[in-house]
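All protein chains but one are shown in place.
Then we have subunit A:
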Amino acid sequence: MAHFDTEYQRLEASYSDSPPGEENLLVHVPEGSKLHAGHFYEKPQEKTITCPIFFRQLVFVVAFTVFLVNCVDYDILFANKFVNHTDSSKVTLPDAILPVDVCSARIRHNVFVIFIILISGVFWLHRLVKFMYNICCYWEIRSFFINALKVSMADLPYFTWQEVQARIVEIQKEHQICIHKKELTELDIYHRILRFKNYMVAMVNKSLLPVRFHLPLLGDTVFYTRGLKYNFELIFFWGPGSLFENEWSLKAEYKRGGNRLELADRLSSRILWIGIANLLLCPVILIWQILYAFFSHMEVIKREPGSLGARCWSLYGRFYLRHFNELDHELMSRLSKGYKASSKYMNCFMSPLLTVVAKNVAFFAGSILAVLIALTIYDEDVLAVEHVLSSITLLGVGITVCRSFIPDKHMVFCPEQLLKVILAHIHYMPDHWQGNAHRYETRDEFAQLFQYKAGFILEELLSPVITPFILIFCLRRKSLEIIDFFRNFTVDVVGVGDTCSFAQMDVRQHGHPAWMSAGKTEASIYQQAEDGKTELSLMHFAITNPHWQPPRESTHFISQLKEKVHRETSGGQQGVLTDHPVFTTTHSQSDSEPHSLIANLLMGPPSLSSLHLGRDGSIHPVSVGASEGASALRSLSPMSSSINLRGSYPSARLPQPDQPALAASRAMTGSGTDARTISSGSSVWEGQLTSMVLSEYASTEMSIHAVYMHEMHKQQSQDEMSRHTWYRQESDESSESVNEDLESTRNFPRSNTFPCTTTPHQEGAAHHSSRQQRRHGGTADFVPGSSRVQRTPRVPMGGWSEDARTGRHHDTVPEEGSEDELPPRIHKLHF
């Protein structure tokens, strides 16, 4: 038993939310030794390693439960019955355990227990087969690494994903793993690894999946659990009769628009069946979930009850915040960096009443506990009194829980700033959060992304019960939309297979005009990715993979954006602040601007930075300029040394080497060169740290860009709003619209990009609301997939598919209009 306990703790440790160490960077290993099949998977080796641990856990959980239920004589344990010992009166543990024959008889007569054992046996076998399979995979990966990539297993822990990827690109030139093209790009590799994840991210982005619900009492809620996710994947990607033919291609009939209604019918009946299967299996899964949750969390809860009050990123949040083409470890490191700031932000919203109550409860509980402990110290026999030990334990737990409701006395809160810092890490947030960071609405919505761990466990427990109903009643209704989604947004990339077209990150096809791609994008509303996902993902991917050559429009987009950022930094240096609208607003609204953050990112803690500046200055003459710029920026922002920021930014030490990079790139402004490539050259003196530091640069740079892009977006939408206000004023001379801008902020405007079920309040943003209406109108058109009206021929082919076709890029899935004509063509052949 002791043995099991230790194993158990080890796995638990990997669940905690601590920021990942270096080893997480190396977890992603492509399964590639199928040199020909050539599809890469992320293959966490951890999985293979933790598998046997899991086996033993499973066996242990089942065996131990059965044992506890059947083989323990609780009467003896609770001392309701006396044991007659000859030598002493002490009750020992073995006394409480029933003899083997009694025990086995009890088990044999208990049908329910046998049922459980059977089910877990099947489950266990299944895991065993899977484990075997994983071992084989692992073996293949291993040989691929050793033979093809020339990385020995001993060295592997020191490799980052970037290096592994570089090697894969390298060997493509030599071995031609992918036979369709001479060179493999980074994007190809990412596409293969993240094919289905990209689809899921896009579906969450376009709010296609039914994960948001409006409940009568709870208001807007998000319900997205692992079980639900598993079912979605089963339905879309790999289950029997799924939309995908194999791991890389969508079935041909789904690419054709012709019989979409029939396909939707088929999909909805399939969902129904899977939902029913879920319903039937529900008791089994439920029992398993409960047992598993009990054994895996009970110990932690006992040890540190505060962990229930801790938060974690919800599964929905992970999909909402994920970029297209972002690997797990990249996402996790980003989110973990934002963790501290986020929990601090959530702590801003302690209700004073609750604090007072908690303080009182803690006081009373504390006094009783103190007395009990004092008595125990005085005489141990106090412990033997019934329920003293349990009340001591309970009081302790109660005090810990109360304490988590009492905010730290020395904390200064500034929600706006905190939200900025969070944004710098999580990169996405709905528009209406900006300027509303102090509101409970914002907090509640953020809580959907960043939920209590207790909530997470509870959701997981409820999941088996709720999932079938979501499948049957919510997902089924969307079947036509889903069919349309997969048809309209699937691109066949040569050598990669069918991928989600959003994941191509083509600004032209999926850009959103409100996110700086105005003029470049040709996307219809249906095609636009929400929340600037395309633009931010593009930026993120270009920054993490500096060698990647994006398509032309995207290159243009990136270089333009970078130029802008650089221009502004130099603008700040010269003190010409009124040049750019952002700077003027910086002054007008002064407190919540990102420049303080940027400056902070660049500077790091003053003491350290001055030291490093000296060092840099001696090596790179240019960096003097950088320091000037940075200090100018810094002087611009009095908030830069705020406690919150620095406290919540544990890696502030690392970003500072960005200064030479910035300087150098500023020297080359306009060339669009990636700052990081230069800095990589200049940071040779950093020795082996380069790669690590590089990825750190990348994340910092991305943070800056994310904040900047959100700022620009806000700017743009405000411009639009004020322009509109002006027009309105002119047209109907209403006096109340003068301060429309202000008023709409006061009304807590919700952007339509955040998938809310409520309608937007703002009337000023006609652009937005009209878009929303159009969208809803369109949705209403094709939601009732099975209704009779749908079948009339003049109904559109799904959401804006007409626009979709005109905006189609040449490499999209060939619209099957041509293929539908095939049969006649064949008939023409014979004469």
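Simple rule for what comes next: a contact is a pair of C-beta atoms (placed from the backbone, for glycine too) under 8 Å apart; a residue touches a chain by one contact, two chains touch by 3 or more; residues count from 1.
Just so we're on the same page, contacts and distances are computed from a predicted model.
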item: From "Autophagy-related protein 101", "DNA replication complex GINS protein PSF2", "Dynein regulatory complex protein 1" or "Pyruvate dehydrogenase E1 component subunit alpha", the hidden chain's UniProt protein name; value: "Autophagy-related protein 101"
item: Residue among A:Gly309, A:Pro407, A:Gly455 or A:Gly495 touching the omitted chain; value: A:Gly495
item: Contact partner of the left-out chain, one of A:Arg106, A:Arg127, A:Arg142 or A:Arg266; value: A:Arg127
item: Contact partner of the left-out chain, one of A:Leu93, A:Ala154, A:Ile179 or A:Ala384; value: A:Ile179
item: From A:Asn110, A:Thr160, A:Thr221 or A:Ser242, residue that would touch the chain that is not displayed; value: A:Ser242
item: Of A:Phe67, A:Phe213, A:Trp273 or A:Tyr292, the one touching the omitted chain in the full complex; value: A:Tyr292
item: Residues from subunit A at the interface with the omitted partner, ascending; value: 34-39, 54, 126-127, 129-130, 133, 136, 176-180, 226-227, 229-230, 233, 238-242, 244-249, 251-252, 292, 495-497, 822, 826-827, 829-831
